[in-house]
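Removed from the display is one protein chain of the complex; every other protein chain stays in position.
Let's look at subunit A:
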Amino acid sequence: MKIVPGDALDIQQMKTTIGPGVYKNPKTQNIIPAAAGYLNVKINKKNTNQLAYIESKSKRYIPKANDFVVGIVTGTIGESYKVSLQDFSANVLLSMMAFPNATKKNRPNLKVGQVVYARVSQDIPEIDIEIECIDPATGKEGGFGMLDESGYIFEVGLNYANELLFNPSSVYLEKLASKCKFEVAIGLNGKIWIKCGDGLVYEEDQLTEAGANDFRYTLAAATYLKKCQKVPKSQVDAVLKESFKNL
């Protein structure tokens, strides 16, 4: 159902978990829509509680706790790295201790311009937002950490990134897998890191033959994913073919 701010939020009265695009008035405890888009309501099997969120098209990323993000290291402050999640938005902090097995002596070594995959650990807007590279459930790496330099990173819309990461029935990545082998990290901040094969590999400053091949595949995959956000599902196959036609 399409909904815009100002509409009544037409959902059943029960225990509700609110997601993006829905706002709770702290005085009256009413919930109202705060974004224009599609309203999604998911009720659990026992019919006791529900989840409500609005899917909308937006470009500006506002960090929320537990979001997975791809960030670029832009500098250091004391014991933390400054990380940029989106162009022209305030930097977030990544503590040097927020890596598995990190100690005062055993620190990670990140350079400016390198890319990390992390989880937003604290999102209080009044103070600096913090991210970490530890899986909170196990205390281990869990897929987070530095993303190597042989992959490519590019930007997509926030809702599309959301779809790619959370929708198990989304066809885009599955179809891509029919063309090539790839590794991907999707950030909810709209940045995607992708590497086909081994990516851009140099040997003594010379691009290896396999590297050149993987480089072309990586760019084709990025083009395909970028184009897919603007076409209906029926045309995805055509876009895939077009992106990989020279390979």
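Everything below uses one rule, namely that a contact is a pair of C-beta atoms (placed from the backbone, for glycine too) under 8 Å apart; a residue touches a chain by one contact, two chains touch by 3 or more; residues count from 1.
We take it that contacts and distances are computed from a predicted model.
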Among "General vesicular transport factor p115", "Armadillo repeat containing 4", "Ribosomal protein S5 domain 2-like protein" or "EF-hand calcium binding domain 1", the UniProt name of the subunit that does not appear here: "Ribosomal protein S5 domain 2-like protein"
Residue, one of A:Ser89, A:Gln122 or A:Thr208, that touches the chain absent here: A:Ser89
Selected from A:Pro20, A:Pro33, A:Gly151 or A:Gly197 as touching the chain missing from the view: A:Gly151
For subunit A, residues in touch with the removed chain: 72, 74, 84, 87-91, 111, 113-115, 147, 149-154, 193, 200, 207, 212, 215, 218-219, 223
